[in-house]
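Please read through the structure below; I'll follow up with questions.
Just one protein chain is left out here, and the rest sit where they should.
Letters A, B and C mark the chains as written, and numbering starts fresh at 1 in each.
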């Protein structure tokens, strides 16, 4: 009976932490999102010299609060899952661990710069919350349009890269080292900067011939920027009219249940058992 | 009888100032638009040192003319409305007040720089005239297309910002302070500059690895610029074909009537009474 | 009889010069196009100091050849038209005159720089040849798509300019003169540079707050670049599907006849008389 209560308590905690169907579960996700964003803000502010110099104490305090809360969350996640090892070595398990550990490590390795990279990993945790984005009902159609045009955009970008290498090599030969095109990789980098219409201007052609070729590259880039846009636009229109024909309303997937046994998500709305491992989703 | 005439006179003035259905009302709006734009031009010219030095007298004169005209307009608006307090504390009431006051304040606080900000607020008054834009018949469809795709573009821009933070942090770690990436916020700022293909070039990656990552960011930015465009394009096509199916001509809303009592607009074409408060729109 | 032959000769010359339906007329237009482009090339090369220094003799010679040919063409145009005064004071008449005169003027006013501007006007003559573009059969549909979306794009660009003024003023207040934002017009110029994703980088925000606002401007610009593209795309799709429904093939307008009397173009394919003045198009 005690074990049953314990299990019941675990189940409820699992629902709160891993799912977002219940009010408490939603609240948990929102609070977690705020803490993740706050932790990212701390990393960003700490990198600004004068802020770190002035408010070091408060930043440090905030970092400890976040770290301790993340620690509790990490432990809770391990406890409520049936197969803790599977969670620990899952993608999000590792991200959760690496988001929590840097502050503890900083006690051992004082002032190590590289820990910033570890702490920046916390941002990946946001994607866990992106399941919230489903509520917006917008990302589904968007995702399918991108998915449908992914292959075509890849082919296109591949062609862009080949063009960048060819024109980059030509610019290297025309402009030479004295005008900033010191080697072919740098020249290719310049060519990508130009083709994508970013145009930093840290390197710019100086010779008339180089400027002429650059003009061709730019006009070409201007012409081809149309292609990926056209593809996504057409795919999106197609997917929208397909849905209309089938009379399917644009239904956001509201179900955020996650199996306690195998951690798989995307269950059907009234699913009682996990479609992956057969585990009962509601009771144990 | 006298009171009736007075009321009649007020009604006519209300129609002229708040509506644009009658020729005089239209003329008033056009004249007001010209004065608002002139007042903005004055603010802009005054900020140019050599122009201010040379033509200070004329700029000052122009500013006083505009201020006095705005004052009369403000008073007229208060008089012709039935509930002056409601107008005074409405959004446009406050904007109208703040557009008029800076010149008077400059008499008290001589040479205060911050008054420029107040005066720039005048530009917000242009939106009041944007009801004129309805005559162009174009903004309606445009607005609905933007509205329909607003949620999707928000999701998309949110993803862009997350990407900017992740790549910005990476660039900070790769390039470091010696190459201009002095802290993470600045690095994220650079990343947004690059992803949106603006590319100022005040900060530019110097290390080969940084340039390689920058290339990936740019090509990615180039690929994803397609997404919002595709969405708006598809929504716009859909809304256009929807309208065609319903045989609804693209009808601009010509009615600019505004209730004298509660200041609500968007009345139906032949409405006699305000749909919001029941006030008679034409007589009193 | 002699007068008849003379008239006949005039008619043929008129057909050659003003129309492009006959092989000789087409040839004339192509030759003229080449000479216009050559004359533009001469203007461009002459502006390059070292080229002018070395090849001044040849550039001068070429300029004289072009000028003399343009003179003959101008005289021929006057002779073959029935109402020479109407041609002389028409838009193209003035452009033709101004394209021919600079070299003669340079004999009187030696070395005047401003004549370059006059000579650059020659480029406007290219538009006369753009009637040739009709043969490409592509510009018609393109033009109609642009025409249909012109009003909407205008409304949109107007909104962009208002945004540029508001954000430009804000940036002026935030960054101030010490960071290059010396006055509001310059600040608005910077804002347009940024919103259109051009990003020269000659002026760039230096303060954190300025960079934050700049980020918002850029992301906004990135989001709204979608709008005009979406509009044109949708209009173009609609006009294409409209044409398909009507089973109208995409027919380029091949007729380039021009009335000898009133200079009006765009006649129907088998028109015998000018729709504007009733003049016989083929005989006299």
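Everything below uses one rule, namely that contacts are C-beta pairs under 8 Å (C-beta built on N, C-alpha and C of every residue); 3 or more make two chains touch, one makes a residue touch a chain.
All values derive from a computational prediction rather than experimental measurement.
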Self-check item: Omitted chain - touching chains that are shown
Solution: A, B, C
Exercise. Pick out which of C:17, C:66 or C:160 touches the chain that's been left out of the picture.
Key: C:160
Quiz item: Which listed residue, C:31, C:48 or C:61, touches the chain dropped from view?
Solution: C:48
Exercise. Provide the residue numbers of chain B that touch the chain removed from this figure.
Key: 197-201, 208, 229-230, 233
Self-check item: Residue ranges of chain C at the interface with the undisplayed chain
Solution: 40, 43-45, 47-49, 114, 116-117, 120, 123-124, 126, 133, 136-139, 141-142, 145-146, 153, 157, 160-161, 185-186, 188-189, 192-193, 195-202, 225, 228-237, 240-241
Quiz prompt | Interface with the unshown chain - residue positions in chain A | solution = 151-152, 154-156, 158, 162, 165-166, 169-170, 172-173, 182-185, 188, 194, 197-201, 204, 208, 211-212, 214-215, 218-219, 221-223, 225-227, 229-231, 233-234, 237-238
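What we mean here is this: only the chains that are shown with their structure count from here on.
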Quiz item: What is the Cα-based rotation angle between copies chain A and chain B, on a 0 to 180° scale and rounded to a multiple of 5?
Solution: 90
Exercise. From the Cα centroids, identify the chain that ends up most central relative to all protein Cα atoms.
Key: B
Quiz item: Same or different for chain A and chain C, when you check if over half of the residue numbers at their contact belong to both copies?
Solution: same
Practice problem: Let me have the rounded angstrom distance from the C-alpha centre of chain A over to the C-alpha centre of chain B, please. | Solution: 33
Practice problem: Averaged over CA atoms, how far is the centre of chain A from the centre of chain C? Could you give it in whole Å? | Solution: 47
Practice problem: Enumerate the residues of chain B that touch no fewer than two other chains. | Solution: 185, 188, 197-201, 225, 229-231, 233-234, 237
